[in-house]
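The complex appears here minus one protein chain, its other protein chains still in place.
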Amino acid sequence: MFKFPARLVGAAVALTLAAATLALAQQLELKLMAPAAPGGGWDQTARSMQQALVASGVARSVQVTNVPGAGGSVGIAQFVNSAKGDGNQLMVNGFVMVGALAMNKSPVTLEQVTPIARLTEEIQVIVVPANSPIKTAQDLATAVKADIAKVTFAGGSAGGVDHVMAALFAGAVGADAKKINYIPFSGGGESLAAILGGKVTAGISGLSEYEGQIKSGKLRAIGVTSEKRIAGSETPTFKEQGIDLVIANWRSVVAPPGITPEQRKTLSDAVEKMVKSDAWKEILKQKGWEDAYLGGDAFADFLKKETVRVTDVLKSVGLVKS
Amino acid sequence: MDTFAALAHGMAVAVQPMNLLYALIGVFLGTAVGVLPGIGPALTVALLLPVTYKLDPGGSLIMFAGIYYGGMYGGSTTAILINTPGESASMATALEGNKMAKAGRGGPALATSAIGSFVAGTIATIGLAFLAPWLVDFAVRFGPEDYFALMCVAFVTVSATFGDSPIRGLTSLFIGLTLGLVGIDKLTGQARLAFGVPELLDGVEVTTLAVGLFAVGEALYVASRRHHTEEKLEPVRGSLWMTKEDWKRSWKPWLRGTMFGFPIGALPAGGAEIPTFLSYSTEKRLTKHPEEFGKGAIEGVAGPEAANNASAAGTLVPLLTLGLPTSATAAMMLAGFQQYGLNPGPLLFAERPDLVWGLIASLFIANCMLLVLNLPLVGLWVRLLAIPQPWLYAGILVFATMGTIAAKPSVVELSMLAGFGVLGFLMRRFDFPIAPVVVGLILGPIAESQLRRALAISLGDPMALLQSPISATLLGIALVALLAPFVLKGMGRFKANED
Partner (left out) sequence: MTSGDPVQPPRRVDRAGIVIAALLAVLAAVLVWDARGLQSTAMYGMGPEAMPVVVATGLALLAIGNFIDALRGNLPARESADPVPVVLILVGLALLIAIIGLGGGFILATSALFVTTSAAFGRRAVLVDSIIALVMSTLIYLAFDRLLTLSLPTGPLERLL
């Protein structure tokens, strides 16, 4: 493991050359907005796209800008207003933005942007502590139906994918989603402590976040939200257990409003080419992201349906006033 | 698995000349980027991570550890020299550190901060190596009610930063608490005090407030009283290095700071700010030179800096044993580890001992390199203060605003920075202490959300706060700490009456 060839020069030079070396032939010069602070999920997606677009020769240069604020509400407002009709701009977004826009009563909506493609998604999971009497999703459903207030769910921020999922679960098993006792935590670490310490009944999160705990037996996964069972996994889906709960935390990329069909096609083609490149596949593997490419009108359709679904759920739990 | 043998093997690999060089480059890059205000350790690591891709796993791990420590230290350097804390955890350092720098003792301040970081980092890394599995069992038992109780302890100790008038100290604290309310309520997603401005929905950034109050406010204040005395900054007065006396006054705070920092850092929601405050107030109470506090007491730099670094090592406990990033920096480190095929989690110590011990050995080496690189630089850094006053303050303001421009380039954010600058100026002018505002902004929201989480879990029953043994103990400590000064004062009066 620890053997070191003398490659000092590489280190010093890498900093300056990392981004600037490859590809001249293409003329695409893109500006890519991450509507979040540097370092977060959307920023990482944007910077990975930048890497893959340039490395695969799809674009000559990609400039990433960060416009953080309120789950992307600030970023999308700026994107829609200042990039209108510009065929060389893209913005990364995802599930969280749908809820954030609704909750923050944003004047700008996702209907205004031009959908390009969904890129990745993450399957969600519900876990309970290893010593919990709850063994299956049906056990949890029974508990929820018995006294919904006493079943506490730990998860991420209010109105985020975990919260929406808790409400969907309650609705799917026939309980009143408005009454769920959902406790938002600011990070996976905090909510995990609450789950392991038995402070809450169940925890909701992206599958990869708790994979280690599930494997080591500290947590029990009682259901995942994929359509079909994940290959090689012992955890059943909710569907298998008779609960209609399918949801994923997706990330996508969109273009400004008012671009021409040709411009849209150029951008869509570029993203499609990037998704199929080895560079992108390598990045997905490195970061542990699931490829969920969905392009063109199929994605536009998906985005519309997802917006309706999330907004309905947030209204039902009282986070968005109807 | 023999811990010592594994560690020794990791060390043997890490001290090869090439690896020492990688560590040095990492520390250098980390420090260089880390001193830029607004770029905290997390962002430093994020920006420099690609540099390490080109190396083999061992070399990149070591360089990565160096970048990490360098980034941590860079934030303290600006806190001491130009009163611009690079991240919230360096705030306590700025309180005494900048006063020392102004009094020509910037050299010892930077030195005690570097050596304290080294000592704390070393002890905490040892703690990580030997205590991690045990500590993490304790850490996950902390529930929301226990965190709330911990916040209560922290709040009680805030009074150490109040100065001489409790009313004015409390006023500052409540201004901070008010600012902490701004933005989306974490538990219900509703906007508070945002007045429809989208930029306010994320709340007030701690660094914007701290830089505004400290750096901008100070520049305004100094400018306003230039006609009284031409304040002449002497970069070096007395010894550039730590004197025997400095060492004597520093070593205990280093150790105490480590004791605060490591365990609290290991808590999933512990953070680095609370241990630095606890350390600051402890040192203020225990010092033999209370008159120097507020004017540049070396204990007030040594303790918080050690606490800051130890808590950073503490965050590695849940990261390595549970695979849980509990801070932005830890999240970036996780991304880094995955790069090297390390998948932190409960199985890591058993499955890949070579990588774990390699990492821990790398941390040791990087820590040493930090000292090697930064001690000689102390002399250079303090020379910065020799820049003529107009340029110095103009440079400080450019530097201070640059951080905000880089992190959040919006007119609203910059206006807030300027507004906090004016607030800082007025507070200085009317003699309100500055630090409690920032403390209130940091602690208020945490205390509120933990309390509300605890109450949501217990369905509104406040007794839940006393039923947890950890929380009951901490609340007891807070109560004693709150009442002790009054009781002692009362007893003193009683005795005086008897005489």
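Note that the chains are named A and B in the order they appear, and that numbering of residues resets to 1 at the start of each chain.
In the analysis below, a contact is a pair of C-beta atoms (placed from the backbone, for glycine too) under 8 Å apart; a residue touches a chain by one contact, two chains touch by 3 or more.
What you see is a predicted model, and the numbers here were worked out from it, not measured in a lab.
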{"item": "Chains still shown that are in contact with the chain withheld from the display", "value": "A, B"}
{"item": "Full-complex contact with the absent chain, from B:P17, B:P376 or B:G460", "value": "B:G460"}
{"item": "Option touching the unshown chain, where A:G198, A:P236 or A:G318 are the choices", "value": "A:G318"}
{"item": "Per the touch definition above, residue among B:G238, B:P290, B:P390 or B:G476 touching the missing chain", "value": "B:P390"}
{"item": "Of B:D146, B:E199, B:E299 or B:E448, the one touching the omitted chain in the full complex", "value": "B:E448"}
{"item": "On subunit A, residues whose C-beta touches the chain left out of the figure", "value": "15-16, 19, 38, 63-66, 149, 158, 181, 317-319, 321"}
{"item": "Subunit B, residues in touch with the chain not shown (by the definition above)", "value": "33, 47, 165, 167-168, 170-171, 174-175, 177-178, 181, 185, 187-190, 192-193, 216, 219-220, 223-229, 389-391, 393-395, 397-398, 401-402, 405-406, 409, 411, 414-415, 417-418, 421-422, 425, 429-431, 444, 448, 451-452, 454-460"}
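Heads up, the rule we're going with is that only the chains that are shown with their structure count from here on.
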{"item": "Approximate Å spacing (C-alpha centroids) for the pair subunit A, subunit B", "value": "31"}
{"item": "Complex interface listing, subunit A residues touching subunit B", "value": "1-8, 10-12, 14-15, 18, 37-39, 44, 67-70, 73-74, 77, 103-104, 106, 149-150, 152, 157-159, 181, 183-190, 192-194, 196-197, 199-200, 211-213, 215-216, 218, 286-288, 319"}
{"item": "Subunit A contact footprint on subunit B (complex, rising order)", "value": "10, 13-14, 16, 18-19, 21-22, 25, 29, 42-43, 46-48, 50-59, 63, 139-144, 184-189, 191, 198-199, 201-202, 267-269, 318, 322-326, 328, 331-332, 335, 338-339, 343-348, 354-355, 358, 407-408, 410, 449, 453, 456-457, 459"}
